[in-house]
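For reference, the structure is listed below as structure tokens.
Of the protein chains in this complex, all but one are displayed in their positions.
Then we have chain A:
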Amino acid sequence: MNIPNSSTAPAAGEYAGDEVSAIVLDPGYWTTRAGFAGEDVPKSVCPSFYGQLDSDSGSQQLFGENAIHNPLGNLQVKNPWGSDGIVQDWETATKLWEYAITSRLTGAKPGDPTKNGLNDGTNTNGDAMDVDMDAVENQEKPLEDSPLLVTEPGWNTAKAREKYIEIAMEEWGAPAFYLQKTGVLAAFASGKASGIVIDVGASHTSITPVLDGMVLRKGVQKSTLAGNFVSEQIRLIFKQSQPEIPLTPHYMVKSKTAVDAGASAQATYKTFATQPTDSFRRHEEERVLTEFKESVVEVWGGNGRLSNGANEDIAKQMPGRPFEMPDGWNQVFGVERFRPAEALFDANAAVHDADHPKPKDDQTIPRLVQQAVQHVDADQRPLLLSNIVVTGGSTLLYKFNDRLSNEINNIYPSTRNKLFAPGSVVERKYAAWIGGSILASLGSFHQLWISKKEYEEHGPSIVEKRCR
């Protein structure tokens, strides 16, 4: 490192020039995406859920897809994200993200004796092994040779932002770091420097106005009407239907037999010595609901709301879609399949009960867009409205874009509104990661990295100055 002072731009070769193997980390509520900059898809997509095994000797945390679907008696399935869309459990999040990076990208740390499998089995020559491990590579931190670009939600707090850089620098030993908002990156992925990014994820829907690559912070809107909300609506619909629709996750069923539509299921169920925990069951139920969302749920894509005029009658006449539960119960869903997602656009249509009150009208997506646009100068609005980028896994709901387009055209009939929704599912789901991949592989981006030296000089507060 031959930087005379911190304000000098790093030399081209400093971070290995264009060969830089930067890692882009895009943590989300449902999955955590990680991969090398310059690639078109994240190589590592891990669930953001983790398992916690509580036993007498303390609790053990299990990460990764394989660990959280195992019906063990005392396995709790948890998520480090808080309900406000900001990481709550930093300690676990760090481990989870590290797992996402090391398991699929860089390889496990050779120094960690619990992970490398050398300590189990029946090898007799323990001495030789120890020496050998030193010889392999004395790597202590997982990211020592990769700069790291992390994405953050648009409403992240200053404290949380400092935490990101602390983890990257202190825990992982990254040589350089940068933090960027998902909204900007999603816009980049669609090739836009300005626009409105509508991101409907699992836990949150966010609307981010982006102007020339900068987020207009005051315009950022978020609400919880997103994928998990739709799942919750489905659960309520199941519960309130007569008779109640049973929701049995796969792990409980041993084998199923075909039954008539609507008839109660006749499956053989598995028995467990200790019943898996509620959180485990809930997470497994979510898998069934995801399948339901993929194959049955449809957003009413016609004119106006579902409750308007004759729309409901039209919907009733449309062919239903059959769905079979893991236990064999099956039914054709007619107009019901339009209901779960309707509340994303029309708060009054939400299915509700005592525990789940109706959402407020200003949380719906059209209202959010409206509020976001209002925070933008009037002369910029047409520019933004002609660059509406749609991203996030929940926008894959059937006919979502038709409806969104209708709603926005109703609010802004006089502007030329244009929706950009990547056609491929991968691009839609991982837009923010892809934007990050593009950004971090740009030659001109090198000067934006916060180097380790700068961090050591200024402390974590440098992130507020450099990453806007």
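Everything below uses one rule, namely that contacts are C-beta pairs under 8 Å (C-beta built on N, C-alpha and C of every residue); 3 or more make two chains touch, one makes a residue touch a chain; residues count from 1.
Keep in mind that, in the parts below, contacts and distances are computed from a predicted model.
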"Actin-like ATPase domain-containing protein", "[RNA-polymerase]-subunit kinase", "tRNA-guanine transglycosylase" or "Anaphase-promoting complex subunit Apc5" - which is the UniProt name of the missing chain = "Actin-like ATPase domain-containing protein"
Touch criterion as defined above, residue of A:G85, A:P422, A:G436 or A:P460 at the omitted chain = A:P422
For the chain that's not shown, point to the residue among A:P27, A:P276, A:G328 or A:P359 touching it.
-> A:G328
In the complete assembly, which of A:N303, A:Q374, A:Q447 or A:S461 touches the absent chain?
-> A:N303
Looking beyond the chains shown, say which of A:L62, A:A160, A:M318 or A:I411 touches the absent one.
-> A:M318
Residue numbers in chain A that touch the chain omitted from display = 19, 21, 36, 39, 41-45, 65-66, 69-70, 102-108, 110, 116-118, 121, 123-125, 127-129, 131-132, 135-137, 250-251, 253-256, 258-262, 287, 290-291, 294-296, 298, 301-303, 314, 317-324, 326, 328, 330, 332, 334, 396, 398-399, 401-403, 405-406, 409, 418-426, 429
